[in-house]
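Every protein chain of the complex appears in place save one, which is left out.
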Amino acid sequence: MKKGDLLSFLIFILLIILLPVISGSTYTITVGIFSGINALVAIGLCILMGYAGQVSLGQAGFYGIGAYISSILSVHAGLPIVISVICAMIVAAVAAMILAVPALRLKGHYLAVATLGFGEIIYIILNEWGPGGPSGFGDIPHFGLLGYTIGSTTGYFYLIWGLVAVVMLFSINLINSGTGRALRAIHDSDMACNAMGLNVTALKIKVFILSAVYASLAGSLYAHYVTFISPSSFSLFYSILVLMMVIVGGITNLWGAVIGAVVITVLPELLRRFEELDVLVYGLILTLSLMFFRKGIVPILIEKIKKLREFAVAKH
Amino acid sequence: MSFGGLMALRNVSFDVIEGDIKALIGPNGAGKTTLLNIVSGIHQPDKGDVFFLGEKLVNVAPARIARKGISRTFQHVELFGNMTVIENIMVGQYARTRSGFLSSGFKLPFVVKEEREIQRKSEEILEYINLGQRKDEPASNLPIGEQRTLEIGRALATGPRLVLLDEPAAGLNIKETRNLGEIIRKIRDELKITVVLVEHDMDLVMSISDSIIVLNFGEVIAEGTPLEIQKNHEVIVAYLGEEEEIQRGYNAHT
Amino acid sequence: MLTVFLQFLFSGLTVGAVYALVGIGFNITYNATSIINLAQGEFVVIGGLMMWFFAESLKLPFLVSVAFTIISAGIVGLLMERLTIKPLKNPDLLLMIMITIAVSIVLRGILMFAFGKDPYVYPSFTEGEPLSIYGAIIQQQTLWVIGITGFCIILLFFFFKKTMVGKAMLACAVNPTAAKLVGINVSRMVMLSFVLSAVVGAIGGMAITPISLMEYDKGPMLAVKGFCAAIMGGLGTNRGAVIGGFIIGILESMTAGYIHSGLKDAVALIILLLILFFKPAGIFVSKAMHQLRKF
Partner (left out) sequence: MEKAPKRFLVVLVAALSVFFLFVNAYAKEPYRIGALFAVTGPASFLGEPEKNTAVMLKDQINKAGGINGHPLEIIIEDTKSDETQAVLSAKKLLENDKVLAIVGPSTTGESMALVPIMNTAATPLLSCAAGAPITQPVKDRTWIFKTPQYDISAVEAIYGYMKKQGISKIGIITISTGFGDAGKKALLEIAPKYGITIVAEEKYGPKDSDMTTQLTKIKAAGAQAVINWSVGPGQVVVTKNWQALKMGIPLYQSHGWGSKKNIELAGKAAEGVIAPLGRLVVWDKLPDKHPQKALLKKYTQDYEALYKSEPGTFGGHAYDAIMMIVEALKKVGPDKKKIRDYIETNIQKWPGTGGIFNMSKDDHCGLDKTAFEMVVVKNGDWEILK
């Protein structure tokens, strides 16, 4: 791991440990939980878009697969939750592969629509054949491990952000490895990658699967936290929300995905005082931040820090 | 090979001897790049075959052809512009490593070892092509001459038996061209890699090639050593054009 | 049997005509800028709601209301381009698309604030009994919708093929730098494309409101369907968007009729995916044409 990454990671871990202690209110911690769940999906999309250059408007589909499959398995088949979550990830991976093989031949807007179509089809399937149909289904067990159930909000917060940390570590390793380099290469030139003997298609499919698995994990965590799910949480709206998180945070940096997820999750909470006008204010903030922080929050912060440092060095 | 009814190449047949530098020349639109694209698998011919070390290459995906040992550069430089110089070379070696998604993500020991190995070898290659000084610069910041050299370095990084160079001297000044010639010769002599070269710079072609093929309108019009080609009448006509030939004859008469 | 089939077909045509108009709206901006303007659905809503405001609330004469509605939609398109698209110099395409999403949220917020959450409706353009063809019923307003769609298509065709402005807009799409060199004001063409797409969207909105009602949050659904229509036919070709729109509309209606109404959207989407997998750039765009475009 590079020095900068290591430092950010340590700060990150420290923040995770401290937040529940400082905040004291389970409301704040709950906001943290949903931020963490969204961050998992956003990290996957960030690798897919920022590093491999592929657009997806179908992440909600994988998120929904994760939520539904692990809920169904744990409620109806009585499987231990960890097993159900893993099974859900496998199902999401298979679905991603089936979609990716033909879809990744498309590019740009066409790929966006193909993934959008996939997400909507999953949504319709959940609506038509999911347990409970559009009404959804409840009484899903809380997350548990080895007979110990995590019921408390703080416990759940640590579970989710612990997983975010693991996923983040995995992703940083991946991005900084030869594989990560190959992914960035795809972003630049398909043709040159082919000449380098890189199996571009296989790499793209694998990234797509990775992002789907992250989304599925997030979906399972959501289901076992809220204990009730209905298809409306897994519609196109959510895919666009995640896209927004990645763009606002900064598409070229994995930390951007995490920060973006937190910002987009917390923002509506801060806007509560505007009551019905909040949608309008929310839209305006988004528009302006997209226009003025075009690279995203994290890359801009990094630039500023670099400039400060250069300035300090120059002063000496 | 044809594009939308336009025949780009026909009845082209030639061999490349291992360890040679073979040049492909011909006027613009003669089909040289198309030929390279067919060999490297980017285009599929309508008819005909390409063999490499006894294996058929038609209908094989470009990436697989590259892994079989044919590497190339492009007429319009196709570097990974967002990456540094050394990263470009490192990507070239990725296809030969064992690391995959899971092993990289979990940072297994063998991945770390491979990465160190790649790093070392990439620095070696950069020294070889005289770009060691610039290894941490973004590739897009290099002047065009060095970009072309870097592209050759990247092609070498894949560990090829044959490299295809598409107009490597385009946009280079005389000094850079001379350096390029040195590098290409070193590739043949020291690394024992076969080179196929498409080039317009006749000085370069004549000075380094072991043999030359001339294409015009998709057909081979001549093949031989640099010396033979220079004397070939048809080649002169192709290059200078029929009319000019007549013109010259007319001038001679008066 | 024929009656039932025809009835399904008419239903599909009604819905498809709207998708087609939204799809054309997408194409107009796409052709001039490569941007997919996801606020396109809101333009349709603006059309329906403003028409209600002028015709029902202010009780202005029909044609005056139509004119005012078109003007107000045009102004919204103009403002959108000047305030959010123009200030950005050579931005990333994805960012632009996200901005159009953000703008659509703002527009929805404004519409909700101005009109509330209730649906609105006004009478059909012509009063009278629905027509009956072989026992299948077609409402007069449906004929209006289809007719207006056709009219728009013909008008746009002449605009792009026969007028200087139209040709200049197309030129911007193909190569903005070259267009600038030959003296075309690219910035103005981009603005015009937003105005034009807003107007086309609003016309669609005006036409369908008597059939389907209109409320502030109908936009996203229309945008998604119109986008699918444009993609199915091949981005950038109006002929494609029209045929794509009608295919989706008819597929939906036939699936609802002959398979099950719960699956109508799914079947249309699956067909769309299949078309893309076999024809990656839509029905009417050749591979070569597609490769010229970055997105």
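Per-chain numbering from 1; labels A, B and C assigned in written order.
In this section, a contact is a pair of C-beta atoms (placed from the backbone, for glycine too) under 8 Å apart; a residue touches a chain by one contact, two chains touch by 3 or more.
None of the values given here were measured: they were computed from a predicted structure.
Considering the whole complex, the hidden chain is in touch with A, C. Of C:213, C:270 or C:283, it is C:213 that touches the chain left out of the display.
Checked against the full complex, the one of A:56, A:71 or A:127 touching the unshown chain is A:127.
The chain that is not drawn here is touched, among residues C:78, C:94, C:112 or C:186, by C:112.
From the options C:133, C:221 or C:274, the residue with contact to the unseen chain in the full assembly is C:221.
Remark: the residues of chain A touching the chain excluded from display are 25-27, 30-31, 34, 127, 133-136, 138-139, 142, 151, 153, 222, 226-230, 232-233, 268-269, 272, 275-276, 278-279. Chain C residues in contact with the hidden partner, per the touch definition given at the top, are 4, 7-8, 10-12, 14-15, 18, 112, 117-121, 123, 130, 137, 139, 208, 211-213, 215, 217-218, 221-222, 253, 256-257, 260-262, 265.
Criterion: only the chains that are shown with their structure count from here on.
Comparing each chain's Cα centroid with the centroid of every protein Cα atom identifies chain A as the most central. With each centre defined as the average position of its C-alpha atoms, the distance from chain A to chain B rounds to 42 Å. With centres taken as mean Cα positions, chain C sits 32 Å from chain A. Separating the centre of chain B from that of chain C, both taken as means of CA atoms, is a distance of 49 Å. Chain A meets chain B in the complex at residues 170-171, 173-174, 177-182, 184-185, 187-189, 191-200, 206, 210.
For chain C in complex with chain A, the residues that touch the partner chain are 30, 36, 84, 87-88, 91-92, 94-95, 98-99, 101-110, 112-113, 220, 224, 227-228, 231, 235, 262-263, 265-266, 269-270, 272-273, 276-277, 280-282, 293-295.
Interface residues of chain A, counted against chain C in their complex, comprise 49, 55, 102-103, 105-110, 112-114, 116-118, 120-121, 124-125, 127-128, 236-237, 240, 243-244, 247, 251, 276-277, 279-284, 286-287, 290-291, 294.
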